[in-house]
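Take this structure, written in structure tokens, and hold onto it; I'll ask about it next.
As you look at this complex, bear in mind that one protein chain is not there, while each of the others sits in place.
So that you can tell them apart, the chains are marked A, B and C in the order they are listed, and the count of residues begins at 1 in each.
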Amino acid sequence: MKKKYSIFTLIKNAFSNNENWQKMWKSPEPKKTYDIIVVGGGGHGLGTAYYLAKEHGIKNIAVIEKGWIGSGNTGRNTTIIRSNYLWNESAFLYDHSVKLWENLSQELNYNMMFSQRGVMNLAHNEHDIKEMKRRISANRLNGLDTQWLETKDIKRLVPIMNTDNLRYPVLGAAFQRRGGVARHDAVAWGFAMRADEMGVDIIQNCEVHSIKTKNGKVEGVKTSKGFISAKKVAVVASGHTSVLAKTAGVRLPLQSRPLQALVSEPIKPVINTVVMSNAVHAYVSQSDKGELVIGAGTDGYNSFTQRGGYDVIEETVRAIVELYPIFGKMKMLRQWGGIVDICPDASPIISKCEVKGLYFNCGWGTGGFKATPGSANVFAHTVANDEPHKINAAFNLERFSDGRLIDEHGAAAVAH
Amino acid sequence: MSAADNKNSSYITDKEVSFKFDGKKYIGYEGDTIASALLRNNVRLVARSFKYHRPRGIYTCGIEEPNGIVQILNEHNEPNTRATVKQIYEGIRVSSQNCWPSLNLDIGSINNLLSPMFSAGFYYKTFMGPKGFWKRIYEPIIRRTAGLGKPPKEFRSKSIHQNHNVDIVIIGGGLSGLITARKLINTQYDVLLLEQDSFLGGILKNSKKIKRINNKEPNEWINETEKLIKDSKNIKILKNSLVTSYNFTNHLIALEDKSVGKKIDNNKSELTLHKIRTKHTILANGHIERFISFRNNDLPGVMLAASFEKYIHRYGVVPETSPVIFTNNSTTASLLKSLVDLGHKPAAYVDSRSKDKIGRKFLNYLEKNNIPFYINAEVEGCDGNKKIKTISIKKSNKIIKVKSSMLCISGGINPDIHLFTQSKGLVKWDDKLVTFKPDVSFQNTITLGSVSGNYNYEKTVEEINNKLSFFKTKNIKLKIELNDISNFNIKELWETKHERKSNWSKSFIDLHNDVTTKDLKQAVREGFDRIEHLKRFTTNSMGTDQGKISSINSLGIVSKILKKKISEVGTTTYRPPYAPLSFSAIAGRNTYEFYDPQRKTPIHNWHIENKAVFEDVGQWKRPWYFKKFEMESMHLAVQRESEQTRKTAGILDGSTLGKIEIKGKDSLEFMNLIYTNAFTKMKPMSSRYALMLGEDGMIKDDGIVCKFNDKHFIVTTTSGGAPKVLADMEEYLQTEWPHLQVYVNSITEQFSTFNISGPKSRDIVSKVFTDVDFSNENFPFMTFKVFDYMDTEVRIMRASFTGELGYEIYITPNKALELWKKIFHFGKAYDLVAYGTETMHLLRAEKGYVVIGQETDGTVTPLDLNFNWMIGKKKKDFIGKRSLTRSDTSRDDRKQLVGIIPIDKSEFIEEGQHVVESERLPKRITTPVEYLGHVSSSYHSPNLNHCIAMAMIKGGNKLMGSKLFVSSTYGTKNIPVEVVSPVFIDPENKRLLS
Amino acid sequence: MTQLLSSQGIDISQKNFQQIIIRGDGKDQFNEKINQEISTFPPSKNLEVTTNDKFIFAKNSFDQWSLIYLVEQDYKEILKFISKINSNDEILASDYSYGQVYFEISGENKNEFLNQLTHFDLRLKRFPAFTMAQTLIAKIDCTIYNLKDKYIVTCNKSYEDYFKERLKDSIKL
Partner (left out) sequence: MILINCPYCGERDQSEFSNGGEAHVARPENSENLNDKEWGQYVFYRDNPKGIFYERWVHSHGCRKWFNAVRNTSTDEILAIYKLNENPPSKESFTNTLKTPSGEPKVGSGNFTVKK
């Protein structure tokens, strides 16, 4: 039966000493065969299963997760959500996602704590300013709510920021009000619970070793719990996607890199928006618990260790104290790494491939969390209809042959 | 019943220190931590808990403290400081955290009444509707109530970094660490010994477990050892240094606190972050005691037994002369003995173990000293208001109530495997020790003493000699005599049952984050049966103490619920750092004034004297524009500079340009491969504008190539692109074309570069370089000359980035300023003006020259810029050639470079705005508006006296002359524009070639 | 030369040296060519430094050498030398005389001092006397020559002010 959550259920359970809560999802043993197997129990994968069941009426689905659901990048990111991308294709995809975010808590009856506190991208030099003003104008024409902030406006929103007395002064910012943060685990758990209710099997502790194909068609997956057959296999395994693709003879233009993040000890609220800066590499927001959630950069080499170099942490923290002098007295509580799969054009792949019935949703690099519901939604469409949704049509594999890249690296070299 | 002093403590002095806690003045002793000083003053209530705001007291005596977390008011309001670690000094002001209005009367404790509703993960299940309420109502409230300390004040620390490269690092200066050090004295190895305390000794100082070492008092032996080490040539000791991170290939991070027990001097470095690279790491960092969950196990007065013992011997304070002791293992025996030896008598001794496990010897001791003891017994809970009054002991279903204000508990001890797991070493469960201990190490890591699971001190020497046998050192001989009454043994016990069931009764599993054993059970019930899920759902062990005293306990409890072995439930990840690590220490001096170096040209000071406003270009400081007078605006300055340059002459300091010297037999072939242009027919001593692509066919960089001959070239690059271009050249030479005999050197800094241009530039340079013939015939456009001048060598190229007659002058930096001034000396007569990058951009735009990174953005091919003439069509190959013929790159409706001008000349086009076909835009754009492209450059041209702009628009070449519109930030009305050629001035190059 | 700073066991002074970077294959013909001009053979062992009272000659890697004049030469002579060397197609000599700055660092605490600014392993057993290294010091590319009792550290001139400030700062703290 459908689980309902509200203040009343909390009170009801309080009186029964919280002993009557039900399991959010079952942990069944895998069946012999499924219509669709989703490889990867992160937000994207669970969401894909959810939308397949909800919007495409396919219920005979298994989500197969190597560890525990949400154990990958879903639970390791800095939870920033925004859609102010330069190119139309990206803007449409990410904004599709933001729109879904806006109703997700109600839709799943599980609190995603999606907090639209605004996302700020700081400009530190003339080049940044030009790049951002172009982006803002493009966003406007695409119906996105990005605006330019003068330094004084930034100061008003983030009084603790040091805007002038630093190596690269803050000259302004692009600001998207509808951007913000959400509770990362909740996304995985919420999708899992509702998918499970619609009959989706969520299978944890089950590692997919390889994808079995026969004359150009997918047959199923070999797992640590034996072979499971399926008409279609949808791979959403972030860092490990290219490794799995290889077992099906498919080559993907991905490189897996460590991406690190860290949190500080919790303090009372000091920063009520999300601030990102590329030149002075520092992404900060403050969680509801009071911890500063800080995103560091990727390492320059491939690795599956979920552990990056310490120098990357230092690079980020020195930028943080430069930008926010009061943080000099803060302390790093935890630091961790994830494995992100990066595409040559810094845009994702949501696509079919030469193997019939095999689909990939990957290449999200450092920005996958924000796209979770949107990506899952269009991927479900792609898998169900064997045809991309118009929103993800451009994010195909062909672009690496014909050259129709969606280059989101931002403007390249510095001027003369 | 209250605290007493232990005068024969080895450590504490009797020098009094006064300090303030929550505004009240107290006296402690020098060497006291905040915690020991408060206990000395019988202060039990020190904090309020995170979620329920329950009263809390000091629970431990070290880094593992979950409760005693305070704010240091006089140290820039530093939050979340451990009272059990931070030492007091005269005048330190400390306050409690997370309570209002006061610690004693805290409104937040209402949460305790509502606690049954605030069950694990309650916030996932409510605060959802109506839409928008989360952001506006719920979240702000939650945010305000959450968080621990108040924000710190601004403080620019001067913490420094210190790098070390050694052969062996010993972590921990306790018994094992010291013996190991002795073993390594005066060997070939460079050794670093790291001790987190301000003194060596560890267990030897924290307890009386060890009687003698080599017939010496422990203290005597420690001092002797320390002296031996200090006198050795190869071992260095770092005290107050806590190892926080154990990275790959034995890279360690340790934080040294240099202001222990004293005020911070803001002009000195108060912290040193040590970055250590070692061949071998020896972990001798001991163990951490764990607690037991029972009803109200968080009440002020509950304390870990070993910590209680530590307070007695280290800080010379007996927090309570007759506490109750509750244990499931043998380590508490020494505490009991210490109390008795000091003439105190515990109120009761409660042991969950059976007679035979406890051992006759110890039972006799209890009887002899007639201490009330209960075996096969448990503490069911304790009660009291803000401090313990009574303790309920449960023995064979009877409850016995004992009065005492403190309860010392021990649930066993855990090897401190945090660092070991950080190193990716493997741990395994030990059923006898009832804990995880190191198994296989992944790096060159050796564990010694209790961290290795060896709790028997007599065996330490043997263990060390065995494990370190591969070092070229002598075996060490030491006799260790114990005080302990029995060898280590333990009976598994995680939680005791409540007598009466109540929705409000709580036994905690994580004191820091207010997680109860009930929460764990509920979480498992809801399906979070994997330890990492449990962690995230309940926030268990996610606090600033990382659950040091409790994380294994939660595994124990969960394993019972799931009826699994603990080893099957798994251990939770220990993530660096070991303890919260100061941001300013991590940053060190690589921030604030040293965040990023400033690169300056040899003319820099002249620019300052002449009121230059600088622009950051990469690390370079470049003049952006020069103010003629203080009040001159950028716009006016740029208009003036531009006008003057076209009228007579202007000069730009182009020293930041990248310069690369290329030489070798195969230089010509190399150049033909690297650049799109063809260089074969190019004449010696001539120059050429050249383009560089990536293999994807997109423009990456540009510059001017000077050809001395087929075997020797000098090229320039963009200022920002220089390092990348050089790196790429090296890469191709080394990896792709090793058969090419070519060398490349960066000479960016070996030459200063001045660009002088304008109709009068020839007259000026002729006056400066009197013996050079600058006539058009003998010095045509795009040629260069090299000659001696001012005892150095000067290279002058006839080239221009403004469209005017111009020369690029190269001279060695030592003579650069002199020459610059000389040029101005002769330039005066012609009103020579110095201009900056903004004017440079304006002038080149008037002429239709592009800027890499402004017209291009990594998605632009030479064809898009109509640079077909720059592509050596006949060349078989060059970097990026093949990509130019891909179906997408060869489309003719790609975005192409055009010029645009406003039809109403009084209007101004904004850079970054987009080119559209519609006259107006809707107020709120709901359906995306199609656009052709964007405005890449736009300036007000002083020489044409209207706005000129460049744009990259779809099929631009075909749109010449057509009327379009450009959006504007100022409203919904777009600016009507005409598409024109991007060359606005002198299309027939009269000025350029004059 | 200018004394920059001197403090407990550490002395730093700035020097006005001149330098030439030479690229080549290091084979006989190359060595001969060099020897003709300055009557010394370039060091043949990688990272090796040969020195006399006039210059430091170091092998940076298999195809690169740096020649540093310790006593100021007439610049014309240096240019002449460079053009002579460059007359050989297979050698590239680039003048580095005035684009670099040079610091002499001595004193018994020089290692600990420098290790505030670099992770480089300065222990004699890893960085023997009369060898050189290219590494990061204070976050910028530097070359360091170990002349036994002292180090010569050199970096690009544009960093001069920054680098000096870092050195002073480290001494202060």
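Going forward, a residue touches a chain if its C-beta (ideal position, glycine included) is under 8 Å from a C-beta of that chain, and two chains touch if they have at least 3 such contacts.
Because the structure is a prediction, the values reported are computed rather than measured.
Enquirer: Using the contact definition given at the top, list the shown chains touched by the missing chain.
Expert: Those shown chains that the absent chain touches are A, B, C.
Enquirer: Tell me which of B:736, B:893 or B:917 is the one touching the absent chain.
Expert: From the options B:736, B:893 or B:917, the contact with the absent chain belongs to B:736.
Enquirer: Which is it among B:93, B:424 or B:822 that touches the chain not included here?
Expert: Going through B:93, B:424 or B:822 one by one, B:424 is the residue touching the chain not shown.
Enquirer: Given that one chain is not shown, which residue among C:33, C:119 or C:166 touches it?
Expert: Final answer for the missing-chain contact: C:119.
Enquirer: Tell me which of B:189, B:248, B:826 or B:908 is the one touching the absent chain.
Expert: B:248
Enquirer: Suppose we count only contacts with the excluded chain; which residues of chain C make the list?
Expert: 46-47, 60-62, 64, 119-121, 126, 133-136, 141
Enquirer: I need the residue numbers on chain A that touch the omitted chain, in ascending order.
Expert: Contacting residues on chain A, toward the hidden partner: 66-68, 71, 204-205, 207, 224, 240, 242-243, 246, 251-256, 300-307, 309-311, 341, 344, 400-403.
Enquirer: Touching residues of chain B against the unshown chain: what are they?
Expert: Residues of chain B in contact with the hidden chain: 247-249, 251, 277, 421, 424-427, 440, 442, 530-532, 569-573, 695-696, 727, 730-731, 734-736, 738, 877, 881-883, 886-887.
Here, only the chains that are shown with their structure count from here on.
Enquirer: Which of line, ring, star, complete and other names the graph you get from chains that touch?
Expert: line
Enquirer: Using C-alpha centroids, which chain lies at the maximum separation from chain B?
Expert: The most distant chain relative to chain B turns out to be C.
Enquirer: Cα centroid separation between chain A and chain C, in whole Å?
Expert: Spacing between the chain centres: roughly 49 Å.
Enquirer: Using the average of all C-alpha atoms in each chain as its centre, how far is it in Å between chain A and chain B?
Expert: The separation of the two C-alpha centroids amounts to 22 Å.
Enquirer: Give me the residue numbers in chain C that touch at least two other chains, ranges are fine.
Expert: In chain C, nothing touches at least two other chains.
Enquirer: What part of chain B is in contact with chain A in the complex they form?
Expert: Touch list, chain B to chain A: 75-80, 116-117, 119-120, 122-129, 131, 134-135, 139, 142-144, 146-157, 245, 247-248, 251, 253, 501, 503, 518, 521-522, 525-528, 530, 532-533, 536-537, 539, 544, 546, 575-577, 580-584, 586-588, 590-592, 595-596, 598, 615-618, 624, 657, 696-698, 700-701, 718-721, 724, 801, 837, 840-841, 851-854, 856-859, 883, 886-889, 910-914, 916, 921, 925-929, 931, 934, 967, 969.
Enquirer: Quick check on the complex: what are the chain A residues that touch chain B?
Expert: 5-7, 9-11, 13-15, 17-19, 21-27, 67-68, 70-71, 75, 88, 92, 102-103, 105-106, 109-111, 113-117, 124-127, 130-138, 140-143, 148, 160, 166-168, 180, 183, 185-186, 189-190, 204, 264-270, 280, 286, 288-290, 305, 307, 309-310, 313-314, 317-322, 325-336, 344, 401-405, 407, 409-416
Enquirer: Quick one: which bits of chain B touch chain C in the complex? Just the residue numbers, please.
Expert: Per the touch definition, chain B meets chain C at residues 158, 160-165, 190, 268-269, 275, 277, 589-590, 593-594, 597-602, 620, 661, 663-665, 711-712, 741, 743-745, 747-751, 788, 791-793, 812-814.
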